[in-house]
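Here we show just some of the chains, and they stay where they sit in the whole.
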Amino acid sequence: MTETQGEKKTALVISAHAADFVWRCGGAIALHAELGYEVTVACLSFGERGESARLWKEGKRLAEVKAIRRAEAEAAAEVLGVHALRCLDLGDYPLDLGAEAEAQMVDIIRAVQPAFMMSHSQYDPYNTDHMRTTEFVLTCRMIAQAWGHNPGEKVLGAPQLYLFEPHQTEQMGWKPDIFLDITSVWNKKRAAMEHMNGQVHLWDYYTRVAQQRANHFKRNSGGMAGGRDCKFAEGFQSVFPRTVDEL
Amino acid sequence: MTETQGEKKTALVISAHAADFVWRCGGAIALHAELGYEVTVACLSFGERGESARLWKEGKRLAEVKAIRRAEAEAAAEVLGVHALRCLDLGDYPLDLGAEAEAQMVDIIRAVQPAFMMSHSQYDPYNTDHMRTTEFVLTCRMIAQAWGHNPGEKVLGAPQLYLFEPHQTEQMGWKPDIFLDITSVWNKKRAAMEHMNGQVHLWDYYTRVAQQRANHFKRNSGGMAGGRDCKFAEGFQSVFPRTVDEL
């Protein structure tokens, strides 16, 4: 990579709802944490209204639901080695992504100065919170790069934005261009997932996702002739071109 | 890169007409040659009918045109540090990409065992030779991977196929996802281009292409905050996903 990085390596994940960062890029977080990255996760909401069906069925109230979801997210973040978990509490279904949220997110981006960022797919007819988050992230990235925004602060460079794997990939027009081997940190991802008590059915679902992506990893690293073995992987789509000194 | 590579690093460029490899990836060739790669270039034709207007206007005949174009290609390859230039002489406008050409190309691919391959864009309404070459390359790559094709030979792994820059990129639906800094070998690319005597107007055209791509390199490596300086670059589109151990 030709990107200029300071000595401290950092990354920033922006998750629309509290659990997204676990299912979709928990392996990447754990792996990069082990590689020495400080990984910050920003949860725009707790997914309190839209992704906590079990709690509502049990008769919980909003404050309780949020507290429980926060605790789950914190536990998962802990397991994954997240450096900082930032909960913006913007409300969900729909998210409130107005000027205030924008200012908060730009502050976080500038504070983190990420080598790369991660967020959702650019299209999602099932969940417009997801696709609006990505557009919001692009806007905040742009603002963070502006020399005239809070002059004096360190402006942002040009970090890659990786789009992590959505549910029902083909319906979202999401196409991975990179597979990351997460075998060495798989236990952490599984453990983090198991903190998501309201979505038990997804534990195995996203385990299988990781196994399928491992198959793709092997195919694309050599297939039947020299493909590298891999047990668990995650896929990502890059928004921006890379800059390199060797192909 | 996670790809398993032997000690000898190799690459294979498939060029529909004799000069394509110079304009479109001469920098990548020269750079990787300097990095120790053995780069093989396969020219499917000399571009004798369709890309030698000046020679025909001068009244040259077919054999002469081909000889001149071959000599130019050889001179350019020499300058770029090409390891082997393979001229398949399949005729151009249109190329004859039948079973025989396929067999020849598969033999070359297997002999080279490239870490990566390069060819044209997947769509080109101006020049169907270009787009058919890419489909032909995908077919030959597939055959070279088949254990039952000439059993006993070493089968191919899963090398990346990079699509180099076409003329009028937007009309071809070509979108670069990688920029390669070729500043250190620019003089070689320019010198190679200057061997193409029949297309003098393209020397400056492709010099400007390299300057524009250098601007894009800088933008994507940090822009106004830490973007790395670059004088000349080339862009490529990847067909297959990458497999990595760190983002």
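Which chain is which? They are A and B, in the order written, and residues in each are numbered from 1.
We take it that a contact is a pair of C-beta atoms (placed from the backbone, for glycine too) under 8 Å apart; a residue touches a chain by one contact, two chains touch by 3 or more.
Being a predicted model, the structure only gives us computed values, none of them experimental.
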Number of identical chains forming the whole complex, with 2 shown
6
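We adopt the following convention: only the chains that are shown with their structure count from here on.
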Within the complex, which stretch of chain B touches chain A?
2-4, 11, 28, 31-32, 35, 116, 145, 147, 154-158, 160, 162, 176-181, 216-217, 219-228, 230, 235-236, 238, 240-247
